[in-house]
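The structure appears below as structure tokens.
Only a part of the assembly is drawn; its chains keep their places, and the rest are absent.
Labels run A and B following the written order; every chain starts at residue 1.
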Amino acid sequence: MSEYGKTFKAWRNAAGSTWSNYTRHAFVEGLGNGSLPRAAFLNYLVQDYVFLFHFSRAWALLAAKADTPEEMRIAASTIDGLVNHEMAHHIQTCAAAGIDEAALFSAEEEPENLAYTRYVLEAGYSGDFLDLLAALAPCVMGYGEIGARLSREATSTEYKDWIATYASDEYQKVCVDVGALIDAAVARRIGTLDNSPRAEKLAGRFETASRLEAAFWSMGLRA
Amino acid sequence: MSEYGKTFKAWRNAAGSTWSNYTRHAFVEGLGNGSLPRAAFLNYLVQDYVFLFHFSRAWALLAAKADTPEEMRIAASTIDGLVNHEMAHHIQTCAAAGIDEAALFSAEEEPENLAYTRYVLEAGYSGDFLDLLAALAPCVMGYGEIGARLSREATSTEYKDWIATYASDEYQKVCVDVGALIDAAVARRIGTLDNSPRAEKLAGRFETASRLEAAFWSMGLRA
């Protein structure tokens, strides 16, 4: 997915099978071929709402750590997109299934959910803008990659709305913009990743977050 | 200004003359009677742009510390307002005076400016959502109060655009919303301020931030 930027491509390659374990997880394949049980999907949606709340907090923390007006503007737009569109979309979808927002927000947070968001937030608090971006990237771009692939490969229409959301031009543009934000942040803070002693640590953050994403899908299947 | 909420009223009263030193500062009076030199106003605008950048970071930090979707939505809207409207407005006004955004962003940050924003951000990082809100409130509401008063009392049209911005229904609504956010956050985390051992500390944060605002006006006059 080189269209999401040079740094993403390097991190994705370095993550190896961890990346494919996440983006080609059984849950994902079930979205594509329609075999995913509805109960698992709803369980995932509820947990994902709680996830999006903490993920929005993490994007807000990124804005708090911005160094330039441009970094601030992209982070602010992303927070707006998450809070006022993606979370709102979850609320609507769940409402249609008879789950209201209060129930969503008060859902018991599963261990895999908690582990993932706290890892991302802590990476941001203890590190800098770039440490946080490396931990945020797998969710943003992984969903973009999954949405784009399933929109071509899906053999069922069961989960076409979910697929369409992440395959949409709008969401793909978010991935491209975040990829450009990452490349610019690397240029600004490191220069080039090659030969940088930080390269391994940043790639490690990306890989850990990808592993936590795969565990999140497995949690979804438990329902 | 009880219309900005119960907690604001308590904090404002507790701040006493510190509050009037800020909201009736010579700089403010000069905006109202037109005696403020243009050079001082431009100097202030440039510093205020740098201020707004860090102030936006502080509001983003507030979103990162939100406990509920409602707290998150208000913080996210405020960030959007600051970044995409208030900062944009500064850029336009300064552009009209021949100062471009790159010059704004690279302006040397005055000590009073630095002291204020770092105090607010640190209050937020070391404390919780409420510690941060108490440090954010004086800027938001003080400007609302100044704008509303000058729109009635100004004897000159020299700075009418500035006055109109903060006297506007839109800005006054921000103050009312932030006041309600503060009252709800106090109810959620403390119950009632009366008898709370935190009351004095929170009022102290509000007063310190108000004092730093007054110093910011004094800095503006130095130009």
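Criterion: a residue touches a chain if its C-beta (ideal position, glycine included) is under 8 Å from a C-beta of that chain, and two chains touch if they have at least 3 such contacts.
As the structure is a prediction and not an experimental result, all values here were calculated from the model.
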| item | value |
| --- | --- |
| Assembly copy number, counted for this structure file with 2 shown | 4 |
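Assume only the chains that are shown with their structure count from here on.
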| item | value |
| --- | --- |
| Angular offset of subunit A relative to subunit B [C-alpha, multiple of 5 degrees] | 180 |
| Centroid spacing, where centroids are CA-atom means, of subunit A and subunit B in whole angstrom | 34 |
| Complex contact set, residues of subunit B against subunit A | 53, 56-58, 60-66, 68-69, 72-73, 75-76, 79-80, 83-84, 87, 101, 105, 121 |
